[in-house]
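Accompanying notes for the structure given below.
Up next, chain A:
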Amino acid sequence: MSYFSLEYIAMITGFLLIVLGIWAILTYKNLLKIVIGFSLFDTGINIIIVSIAYVKNSTAPIIDSAVSLKDAVNKIADPVPQALVLTSIVIGLGVTALMLAYVLKLYQDKKTLDIESFTDLKW
Partner candidate 1 sequence: MDIINKLLFVLLGLFIILNFGLFMGVSMRKIVARVARRNGVPFYQPWLDLIKLYGTRDQISHGIMFYLGPVFRLSGGVGIFLFMPLIFGSQYFNNFSFAGDLVLILYFQFFGMLGMALGAGEGGHPYSAIGISRGLSQFTTIEVPMTLAVISLGIQYNTLSISEIVAAQQGGFQNWTVFTNPFATAAAMLSLLGAFGHSPFNLVKAPNEIPIGPPTEYHSTFLGVLQTNAAILHVIEAVLFMNLFFGGAVNWFELMLKSFLIYFWSVFVGVVFPRYRIEQSVQWFLKVPLLLGVIAIIIYM
Partner candidate 2 sequence: MLKKGLILAILIGFSLMFIPLIQNFHGNDKLSDLAKYYTENAEHGAGAANIVTAIVITYRGLDTLGEVVILFLTASVIGFFLKISKSEKDETLRFSKLRKTSELLETATKALVPTIFMFGVYIFINGHLTPGGGFQGGAVIATGFVLMLLANPQFKVNHKVIEYIESLSGFSFAILGALGAIIGLGFLDNKILPLGTFGELLSAGIIPVIYSFIGLKVGAELSGIVETLSENQSEIEI
């Protein structure tokens, strides 16, 4: 198959987003930037999952006027990964929200968002 295809581009974008996200997590000292990094990380994964779900020239996995029950099998995208993505997105939201709550508390403690200030525990 050609690399220049819908799902392939999406997948590579997804991976690039993951790498960008990790880069942000590893190098930026700002706590909010780290959370943003995670958010990008999640988005990247979601793109990858959806691109895996894609079947060539398919439509949404919904049986309606456009797709009849009969030829649905040959026409629709894989619904399973899509269902997984739904879960993944919601989980991402939960994690992000909780992380932000942590960031808020950390900030209130030391009045800084620099992750290097929160190293009281070590060794």
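The set was built so that all candidates are chains of the complex that A comes from, given by their letters.
Here is the rule we go by: a residue touches a chain if its C-beta (ideal position, glycine included) is under 8 Å from a C-beta of that chain, and two chains touch if they have at least 3 such contacts; residues count from 1.
Remember, it's a predicted structure, so these values are computed and weren't measured experimentally.
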Chain A in this complex - touching candidate among 1 or 2: 2
Of chain A, residues touching candidate 2 in the complex: 1, 5, 7-8, 11-12, 15, 18-19, 22-23, 26-27, 52-56, 60-64, 69, 72-74, 76, 78-80, 82-84, 86-87, 89-91, 93-95, 97-98, 100-102, 104-105, 108-109
